[in-house]
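In this view, the complex is presented without one of its protein chains, the others remaining in place.
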Amino acid sequence: MNRMIGLAVVVVLLSAGCSSMGVEPWERDVLAKDEMQLTTDALEAATDDHIYFSKEASSGGRGFGGGGCGCN
Amino acid sequence: MDIASSRNNQQREIRLCLAEDAWHGRFRAMGSPCELVCEAAKRADALELTELIAQEAWRIEDKLSRYLDGNIVARINSADGKPVGVDDETADLLDFAETLYELSERRFDVTSGVLRRVWQFDGGDQVPDPQSVRNILQYVGWHQVDWRRPVLQMPRGMEIDLGGIGKEYAVDRCASLIRTRDGSPSLVNFGGDLAATETPRRRRSWKVAVEGDAPEEPERMIDLKQGALATSGDARRFLMKNGVRYGHILDPVTGWPVPDAPRSITIAAQSCVQAGMISTLAMLKGAAAETFLDSQDVVSWCRR
Amino acid sequence: MSRKEKQSISAALAAATCSLLGAGIPAVVDAQEESAWDFNTSLLYYGEDEDRVQDFSVSAIARRMFVDDRFLTLGLTVDGLTGATPSGAIRQDVAQTFTRPSGNAAYTVPVGDLPLDDTFKDTRVAVTGGWQQPVGDTSLINVGASASREYDYTHLGVNARFATDFNRRNTTLSAGIALSIDSLDPVGGAPMPLTAMLDVGDTGNRMGDQDKDVLDLVLGVTQVVSRDLVVQANYSYSKSDGYLTDPYKILSVVDGTTGDTLTRSPTPGVEGPSHQFLFESRPGERTKHSIYGQAKYYMNGKVLDASYRYMTDDWEIDSHTVDLRYRIPFGTDRYIEPHLRFYTQTEAEFYQLSVPDSQPLPSFASSDYRLGDFDAITAGVKYGWKTRNDNEMSIRAEWYGQSGTVPANQIIGNQANRDNYPDLNAIIVQFGYRF
Partner (left out) sequence: MTNSLFIKIIVIAWALAVSPIAASDSAPSTNLDLSEHQGKVIVVDFWASWCVPCRRSFPWLNAMSEKYADEGLLVIGVNVDQDAGSAAEFLQNYPAKFLIEYDRGGNLAREFGVQAMPSSFVIGRDGQIRAHHLGFKVKRQDEYEAAILEALQQEIVK
């Protein structure tokens, strides 16, 4: 339980510390590039998630944990 | 032809019954009893079609009613002289209204609704004085409206009312909805303005009764195979003063009822909108209504 | 007015009516918009060494853009899996015979070999659908559904996500929920946990279909830090309920002193296991928490993508994952992207290599290598280029290796001389085409 609270605090701190950061709306040329999106290739990300979901005890994090078995 | 809104949504219910070999789905919209006569075999199909057209009729009612706040008509009428952008469907209706204004030589005018402020056709004898008619006339006239699709702007105090087109438009929209759904042969009847989706299969034609103006007058039976019917004129809406009968068709140019207009005109045409507009245009011709109708290639019934 | 002119009124009216009714309610279409559909397709080969799992997979995501940034996304994946996978039993100095999961046949593993279940063959079809649209000027909503089917497993899921921007769109907060309802129908029926592997034809310990429900919640914040740097932090909660056991995994029952698997004799005239094995057992609940952080940093055309994930769960598995990608462009429309991934996890509290007969049977036990203590490394490279008609192609090749250890206190007698943890080496080759 303590560990959960710890995680929540980290997330809250991250978001609170952010209010003054950032760029002007017209300065987003680099951020608008395809390669700067958090997920550049949805299919590759889904493939990796599925492989590691099948081979390791952890899953998700980036998004949802992913379903299906495809185990072993 | 006013679109009177049933604000109370509880009135929005559908009844369905089987009579004379066809399903009759009934509901109220636009201030009129509405009916779908449908040759569907199954009750569920008839109900589905009735629900479909009732939703469409109510949608149009909500959109065009001048009694509802917040719809596009209210936004235009409360713009206070400012320009208002309108959606595509409303723009189509306004384009149509503009065409009719030109075709009718300014007699068909969606801005003429404000004349109702001085004219109340309740069968009484309250004929307004000429000065108050002149005063209100400054707020009438489509030529004062700046309509540049999709933006409409009109002087403060003016109002538009699409009720003169709305019901016929709704009938045609509903008929074409049923056609695109491949529904069974149906007749869409909104308060006497009606359209057939196709020729009926179980009988030779759709039997349509046009009510007489007075109880002693017989109904007029019309056989409709295809197309649409619309009727203008309402014997119950008039004023009587000093032996002069003032019919409810107002001439937006003079602000006074059209003299010698027929009591009712029924038109058969391809679409309900066409039928309705021709009957309205004929009404506005007054004494020349029949001459006008003769010159047009339409099937008409005129009552004097 | 002449008769002819008057007649033109009904003709003009007919034309006007036609344009009023013919139009219906037109969809607003903007001809300047880019092509409405785009497709992302891929071919994947995943192969493990020593005749273990091989997977060929074909996937496609189709996305349709509607007016004003609304999107429909449809996805399809078809997987063909073959090969063998460690059953969970330990190596022996003699040959070992096992009953197949179906219960209809037996197979024998040679002396000293890692017991693999080679009956593994499956086709998986998975579909997804999603809708995304803006809400107001600064928010976004996503809803989706997913389903997949393999011969012994069915998955159905729904998900929704809401994201809203603050601070001139430099900060995005998001919250998502996903629910899935899965059902398992293992070959030969799901075995009762911690019961013995029986002779061929004996179905005395098999059960019917099993269910598993999963609830996932994700809370995230994305922050633009500077013109070149964007970071994301997520907290995820995942709760699984139901049948979480792997119906095909077993444990060897061993002598408490020698560590050798105890033998047994099948009923005369019937094939059956040569040694004593128990089907594994896992708790019916699992709660996972993870935090995930990602940074994308643009350096003069090159992009560093670094992420870290910490996961902990109530099976006492803790894991750390670091993922690094570095995209280096060259020429006008080519790039090369090395990829490194490090993963480490601790073993589940009920992980055990084997079951000693000298000790009382625990409630839960599994020797599934994926619940053990192991490290994994992925190393690879991706090469991408633009085709002449501005479509994108890419190919990546990666090596994935797992290397695990069994806790020293679980190793009994002769087990110390054997290789107990089934290390894994796999290659991943994926070809992608976007158009």
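Per-chain numbering from 1; labels A, B and C assigned in written order.
Please note the rule applied: a residue touches a chain if its C-beta (ideal position, glycine included) is under 8 Å from a C-beta of that chain, and two chains touch if they have at least 3 such contacts.
Remember, it's a predicted structure, so these values are computed and weren't measured experimentally.
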Chain not shown, its touching partners among those shown: A, B, C
Given C:Asp49, C:Asp69 or C:Asp211, the one touching the chain that is not displayed: C:Asp69
Options C:Arg64, C:Lys121, C:Arg168 or C:Arg334, residue touching the unrepresented chain: C:Arg168
Omitted-chain contact residue, chosen from B:Ala44, B:Val151 or B:Met240: B:Val151
Where the missing chain touches subunit A, by residue: 24-29, 32-33
Touching residues on subunit C - with respect to the absent chain: 28, 30-34, 67-69, 137, 168-169
Missing-chain contacts mapped onto subunit B: 82-87, 148, 150-151, 153
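Throughout what follows, only the chains that are shown with their structure count from here on.
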Geometric centre distance via CA averages, subunit C-subunit B, whole Å: 61
Geometric centre distance via CA averages, subunit C-subunit A, whole Å: 15
Touching residues on subunit C, where the partner in the complex is subunit B: 3, 6-7, 9-10, 12-14, 16-17, 19-21, 23-26, 28
Touching residues on subunit B, where the partner in the complex is subunit C: 88-89, 92-93, 95-96, 99-100, 103, 169, 172-173, 176, 270-271, 273-274, 277-278, 281, 292, 295-298
Touch list for subunit A against partner subunit C, complex: 3-4, 7-8, 10-11, 14-15, 18-19, 21-25, 27-31, 33, 35-38, 40-44, 46-47, 51-52, 55-65, 67-72
